[in-house]
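Heads up, one of the protein chains got dropped from this complex, but the rest are sitting where they should.
The block that comes next holds chain A.
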Amino acid sequence: MSDHESTYVPKTGVEKWLDSRLPIVRFGADYMSLPTPKNLNYWWTFGGILALCLVTQIATGIVLAMHYVPNTELAFASVERIMRDVNSGDLIRYTHANGASMFFVAVYLHMLRGLYYGSYKAPREMIWIVGCVIFFLMIATAFLGYVLPWGQMSYWGAEVITNLIGAIPLIGEPILIWLRGGPAIDNATLNRFFSLHYLLPFVIAGCVVLHLWALHHAGQGNPVGILIPKDREKKDMVPFHPYFTVKDGFAVILFLILFALFVFFMPNALGHADNYIPANPLQTPAHIVPEWYMLPFYAILRAIPDKFGGVVAMFGSIGVLFILPWLDTSKVRSMRYRPTMRTFFIIFVLVGMGLGWCGAQLPDAPVVGSFKTFILIDGDLNSYLWLTRLFTAYYFAFFLIILPVVGLKETPLAIPATISEPVLSGGDAMTAAAAASAEKKG
């Protein structure tokens, strides 16, 4: 899998026997000794954090599925029963529910890191594309999972999102019925959503293997964004273990502190109160809003006046990520050396947060004060509708115009010849003494 030379030497007879038949210990050992650029900063720790998130969601999810009842009459009470009568059930369920939010916090930071440091550029396009597949599967899994407690937001969220499929001309209606398992959202819908919610995390896990395979084949990127030549490997790289196991480990613990803060002290802060009202198909909630991590895409959906157009824009906003490696025309990977692009990137991050904010507001509500300005086409200019449209335009322009054009026009800063050059503390080589002492400590 990885291209570096294996240093594993089987010692015992059992290891030797196993190594010539199924070299699984060698596989793990090679993984641990993988040469890794020593200048990776904390933005590179989110990969490990995400792996932890996936394992946490699967482990808690399997236990929840032992107690959950996928039936429209019983689902709501079964979730509450888990929190009341199952040993530590409240922790398991709140960990799973907040775990979804934590997963998305980490994945957004992970993706923004990739965007900033050009992690998607050759030879790493496939790492990025598989990552996009994982992200899309995560959204689908989160949506399916949110339906399962069968509260008001579960039901009406499912109603709104499945209806989007119905907006596709000609084939929309039959697909909608097939997806719901009938003409309306009911027990058949809940059962298939439960089944798929259990399936998709394992598909994600499979994609994670591909993601890592591609990563280890193409090699880790780094904040400087240059490829490390073979002859510099000794100077610029350190073995993954113990250097990055300890650094990632530290970051993981900081992340767990944030996670635990929500689970133990404010488990419902990220959710919507309406989802503790059992689903009622006859009563529409005042505002139907998705979970926070979907809000930017929900905002894009609502920005387009035409329903099908909105669906195209929403899926397009994720779809555009897949072709990102070919939209960026710059030869320079890291935005550290692209000051113009860095400014556009910061605006992009703020616009993304702005879209999330807009997604939680009523489109007609005024942005500033409570006054009206003038009607532009179909809404007041001082409304979230138009602010959302402004942000949506920037979102797409960033990928489709800014990235290709700036890449051709800008003058990047001088790029260091080696990753050791920019290190403030000077010395570029890992001294023999340091290497020896690290081995002892590891």
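Here is the rule we go by: a contact is a pair of C-beta atoms (placed from the backbone, for glycine too) under 8 Å apart; a residue touches a chain by one contact, two chains touch by 3 or more; residues count from 1.
Following the convention adopted for this analysis, contacts and distances are computed from a predicted model.
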Statement: UniProt lists the protein of the undisplayed chain, choosing from "Cytochrome c1", "Molybdopterin synthase sulfur carrier subunit", "Energy-coupling factor transport system ATP-binding protein" or "Carbohydrate ABC transporter membrane protein 1, CUT1 family", as "Cytochrome c1"
- prompt: Among A:A122, A:L254, A:I375 or A:A417, which residue is in contact with the omitted chain in the full complex?
  reply: A:L254
- line: The one residue from A:A29, A:A142, A:I185 or A:V289 touching the chain left out of view is A:V289
Message: Just to verify: which one of A:G166, A:G225 or A:G356 makes contact with the chain not shown?
response: A:G356
Message: Tell me which of A:W17, A:Y42 or A:W326 is the one touching the absent chain.
response: A:Y42
- prompt: Which residue, A:A122, A:L227, A:A269 or A:L413, contacts the hidden chain when the whole complex is considered?
  reply: A:A269
Message: I need the residue numbers on chain A that touch the omitted chain, in ascending order.
response: 38-39, 41-43, 45, 77, 80-81, 83-84, 90-91, 94, 101, 105, 108-109, 238, 242-243, 246-247, 249-251, 253-258, 260-261, 263-265, 267-270, 272-274, 276-278, 286-287, 289, 292, 295, 353, 356-357, 360-361, 420, 423-428, 430-431, 433-434, 437-438, 441-442
